[in-house]
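Read through the structure below, which is laid out as structure tokens, and then see the notes.
Removed: one protein chain of the complex. Kept in place: all other protein chains.
Take a look at subunit A:
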Amino acid sequence: MRPYCLLCHHCYQPRVSWSDLLTLKKGDCLCATCRRSFSLIDSDICSDCGRPLDHLDHSYRDGDVCNDCLRWQNDNEWKGVLAKNRSVYVYDDVMKEVISRWKFRGDYAIIEAFRHDVCRVFSHHFSSESVLVPIPLSRERLYERGFNQAKALAELLSLPILDILERDHLEKQSKKSRHERLQMENVFRLRMSLPLEKPLVIIDDIYTTGATVRHAAKRLRQAGATDVSSFTLARA
């Protein structure tokens, strides 16, 4: 029987290559049309935040670093807190819709559509020695959604997960400007001590201003971590 596409629910003919057959890998869970609608972030990116540079005007970048990242670098409080960020998909209209179905509507199963790209992009940019630190949800938000999307992403990667951050329940992040987010007190707390020798990679669904992952990174550094980066599903 032909499978149904995970997103549009239509029947489709999965593309299976010879190497898939040899490795007994499953075909794609999306139909070709849905798969094509996802935009992967490719080579030309900001070396700090992983944002695609090809559409960015030259006045918004300095060499291979974008202006946002320069601002972070020039701020003594935040300089060097986060080694780098890398993201898998461009946060465009399609990705907005897919992520909102997944995380707000709560259709957990959509995670499968990300698996292959998430694993591939992660191993391209990060060490296989990495330890993953998912951005937590507050208790209230976790109950509301039923699952933590960052943790679900981390679980795709078959690497050790350290669920050591806790977060206070605050009003919605998305309404705040970059400045407001920075002025906020750090909402993250550490639950226990860290393995200091391993590279830590913070996992989240979307990198917007970068404030969330930096707050988390700061907590980890305050606890003695020396190598902290982040990895997100999408980059706004």
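Keep this in mind: a residue touches a chain if its C-beta (ideal position, glycine included) is under 8 Å from a C-beta of that chain, and two chains touch if they have at least 3 such contacts; residues count from 1.
The criterion applied here is as follows: contacts and distances are computed from a predicted model.
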Complex minus one chain; that chain's UniProt name from "Oxidase", "Cytochrome aa3 subunit 2", "Competence protein ComFA" or "ABC transporter permease" is "Competence protein ComFA"
Listed residues A:Leu56, A:Leu70, A:Ala83 or A:Leu142, member touching the removed chain | A:Leu142
For subunit A, which residues reach the chain that was dropped from this view?
-> 3-4, 9-10, 93, 101, 105-109, 142-143, 145-148, 152
